[in-house]
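For this view, one protein chain was removed and the others were kept in their places.
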Amino acid sequence: MSTSTINVGIIGASGYTGADAVRLLATHPHAEIKLLTGNAHAGKALADIYPQFAGLDVPPLVKAEDADWSAIDVAICGLPHSTAQDVIAQLPESVKVIDMSADFRLRKADTYAEWYGRTHDNPALLGQAVYGLTEHYADEIKNARLVACPGCYPTAALTALLPLVKAGLVSSDDLIIDAKSGVTGAGRSLKEQNLFSEVAEGMNAYGVASHRHAPEIEQEVAKAAGLDDARVNFTPHLVPMNRGEYVSIYARANGADAADMIAAWQAFYADKPFVRVVDNAPATRHVRGSNYCLLSAFDDRIDGRVILFATLDNLVKGSSGQAIQNMNLMFGFDETAGLQQQPLYP
Amino acid sequence: MSTSTINVGIIGASGYTGADAVRLLATHPHAEIKLLTGNAHAGKALADIYPQFAGLDVPPLVKAEDADWSAIDVAICGLPHSTAQDVIAQLPESVKVIDMSADFRLRKADTYAEWYGRTHDNPALLGQAVYGLTEHYADEIKNARLVACPGCYPTAALTALLPLVKAGLVSSDDLIIDAKSGVTGAGRSLKEQNLFSEVAEGMNAYGVASHRHAPEIEQEVAKAAGLDDARVNFTPHLVPMNRGEYVSIYARANGADAADMIAAWQAFYADKPFVRVVDNAPATRHVRGSNYCLLSAFDDRIDGRVILFATLDNLVKGSSGQAIQNMNLMFGFDETAGLQQQPLYP
Amino acid sequence: MSTSTINVGIIGASGYTGADAVRLLATHPHAEIKLLTGNAHAGKALADIYPQFAGLDVPPLVKAEDADWSAIDVAICGLPHSTAQDVIAQLPESVKVIDMSADFRLRKADTYAEWYGRTHDNPALLGQAVYGLTEHYADEIKNARLVACPGCYPTAALTALLPLVKAGLVSSDDLIIDAKSGVTGAGRSLKEQNLFSEVAEGMNAYGVASHRHAPEIEQEVAKAAGLDDARVNFTPHLVPMNRGEYVSIYARANGADAADMIAAWQAFYADKPFVRVVDNAPATRHVRGSNYCLLSAFDDRIDGRVILFATLDNLVKGSSGQAIQNMNLMFGFDETAGLQQQPLYP
Partner (left out) sequence: MSTSTINVGIIGASGYTGADAVRLLATHPHAEIKLLTGNAHAGKALADIYPQFAGLDVPPLVKAEDADWSAIDVAICGLPHSTAQDVIAQLPESVKVIDMSADFRLRKADTYAEWYGRTHDNPALLGQAVYGLTEHYADEIKNARLVACPGCYPTAALTALLPLVKAGLVSSDDLIIDAKSGVTGAGRSLKEQNLFSEVAEGMNAYGVASHRHAPEIEQEVAKAAGLDDARVNFTPHLVPMNRGEYVSIYARANGADAADMIAAWQAFYADKPFVRVVDNAPATRHVRGSNYCLLSAFDDRIDGRVILFATLDNLVKGSSGQAIQNMNLMFGFDETAGLQQQPLYP
């Protein structure tokens, strides 16, 4: 294990994922925040936009184009998709990159164009990117220069599904993924539907049959199943809480049952510190603020079907925490470095 | 339409469903609350346990066994299951009964015994009960003495499903019902899992493959499909909000698509004032405090499958509101009498 | 009592106060909504911006300048301050006006200019406006053409204070008003501080010693005390709830105690249907969605001081409900017409 110290730059530090990366890195034993970019807030102290960091010794925000990357080992990018790809393309080759946007998650530029409504600017870089689902791509991540961290929903869904699809325990052509998210999943942008009074004391589905995390899940499910393509149901819902993501998956089991699913998970995740199989239905509050992902499985009342649950904190294992977990692998640190906070409950 | 005035007694007025019946009846043009029972609070004013009713002219709570039913036309029962059946059995035949508990919903005493862990005390009365899903059993309800109001989840799920199953538009053997509820669904009972600090800022599934609303849904789905039995997936989740219920149903369409579902609903519910088909995914906040149920349908990404949504306020259309809607039918009032409150939004 | 029917126009129907006026008027026995303006949404149905009203028969939104006022008896104005005064100035004299903005609340144009950072466009109209605190200005309201409804905080604070200041029971020079509000008080505008993730699970003071409701409270306290001017502490706090306002007032009693305060309130509000004196500390949830204002008083631990509480729903008694209460007086209807909804609890 390395115990050296690296210098980290955070691109787009003014969003919630950027801020949670700061929170986690603040107590990381081997990483120091040496650069923060935020174009709309350049010149400000981070504490001007996130007062909770008033006591933290970090540099002020600069514009991405003004940043000095010469002493930086790794960039963690919290920009929105479309913006991220261009900024990342400008980074010196000496800087490793961990992107939390959607820009490098889809392996096929065509699929990207179809779902994001624009041609990818940098298909070559896209070809080099490793999909940063840590527990499933650890070897590739260790050697990658550019890691594309999965979306929060795909992290939860794929952590549950991949070992089962690979083992042939569930059918890949009949996966129903009913997902629920807290509101930070929508970021800090000013949209009417994110106002407190439009969210509190209520819930609703959104992005029905059209959410951009669907092709990402399908890409990985198809790969695990050894197919060219897959189609899944993915139906997200907005729930009145800040953090937390909950995925309920309804699957046809190929002659297997919930006990088989649990056994497959326990085998696959035996030495993975952040994935835990639990007996009861998990709860988002049991992972709040932490990098854990909890799984559980039940037999359905309908014969031959199973119910799978996965939960995580969308800003941690679903975003900044997994980014740091990947960073740990990329630099030879202990996988759990800086990620040992226990869940905040209540 | 009748415009006479009836006298109503509420049994178990200290629970949330009892309280919401009081709220709605307070402005009902043809009903007066003349009796309130609540054994644990007998002798108290209703405002002692629900201070919001301090301005309302209603009688004090009495014990069920001390109640004088001679001038009462109808009893609305908000007791828990098991308790309800015995109290209802004691009522004089002259009193019509609208039960909001689970005691008279299942037509088969065997099914009741299996799911509620006890023999039904009154199978004869069970045989007379009409299932109070107003839009589907209006004729029976008009002539019934005992109406068993459906559970909140079944009301939402069946309002979406029954017209489609009857028309053969969806298969009844592959219904996935992912349901989400606010916390009032659990009543006012003192359980750790209902504490604010155990619910706020989080969510979880519960009662997986074992919730008592499953057999109720199955009973009605089977009937609509012309089958003896049906099995459905029914997976409830607890969401941090007071009121509101949201049901996301994933179904295999028999050669039909979402447009066919919508057409079938529009035809079936054309003259039903409380069921409305909407274009977008509905939201619980659009029905809060009101007796509406909103439906919408989408084609799934998986070929041949559809996604159906239903939402309602669990204490109104899911309980007390539907009870009063049934009362209106039973006494010849306009179906909407006392139920014209618009949703409280935000 | 009049039982005729009037035609109502709502100016600025797309805000929360406009929407709550629609909700309440929908079941008003003597009022019909015949005109809705909303410049940013002109041409849309109200249900396009407030889907909860999909079942309601109201006209589409038009621009204020395109509105036909010829058949309208009264305008209820939900526009923001500054905008309201100009639109109201254009209305034909035949239309009575109930303004929910701040534009006509301050009697002195100088005070308006000082606090709102602009000269009032219409000091003559300002001079005609009646302050719409219903219980205190009922006679003036009955004969007014233009009523300026108080802000939500002033309604709560003044309902508690005015009878006591008038009776000399509390000193007017040492009033500490610690106020707490739900988030709808900030309207539906897109500001970062109103995002769910910036509000939920937290609270803070805001507008300390600088909130625009202070001069409004001071104006009325001074008048009640028979003084030219008054200065009060008014410190608002934002609380993570949609609706509800809670005012805790700390006052020096002039030889009186809490029992005297209660007696003064009971005398003053004896025949006022919407103000209620309660024994315990009131709760916002006991007034949610209703037009009630609850008061209670306690002796302080510090000798010679008292603690006063007032609570109301900021969108109802604090805004649209009081507007309709005033409308009832202006047209000779029963004061409670359309306002008899019981609180929605939980």
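Chains: A, B and C, in written order; residue numbering restarts at 1 for each.
Here is the rule we go by: a contact is a pair of C-beta atoms (placed from the backbone, for glycine too) under 8 Å apart; a residue touches a chain by one contact, two chains touch by 3 or more.
As the structure is a prediction and not an experimental result, all values here were calculated from the model.
Shown as candidates are A:27, A:189 or A:210; the residue that touches the absent chain is A:27.
Residue in contact with the omitted chain (choice from A:178, A:201 or A:260): A:201.
Among C:36, C:49, C:200 or C:295, only C:200 touches the chain that is left out of the view.
Although one chain is not drawn, the whole complex shows that of A:6, A:19 or A:67 it is A:19 that touches it. Touching the omitted chain from chain B are residues 16, 183-184, 188, 190-192, 194-201, 240-242. Touching residues on chain A toward the chain that is not drawn are 16, 19, 22-23, 26-27, 50-56, 184, 200-201, 242-243, 273, 276, 278, 280, 282-283, 285-290, 292, 340-346. Residues 173-174, 176, 178, 180, 182, 197-198, 200-206, 208-209, 214, 231-235, 237, 239-244, 246, 248, 250, 281-285, 288, 298-303, 305, 307, 309, 311, 346 of chain C touch the missing chain (whole complex, contact as defined above).
Convention: only the chains that are shown with their structure count from here on.
The chain with its CA mean position farthest from that of chain C is A. Per-chain CA centroids place chain A at a distance of 39 Å from chain B. Rounded to whole angstrom units, the spacing between the C-alpha centres of chain A and chain C is 46. For this pair, chain B with chain C, the centres built from the Cα atoms lie 36 Å apart. Residue numbers of chain A whose C-beta contacts span two or more other chains: 197-198, 200-201, 240-242.
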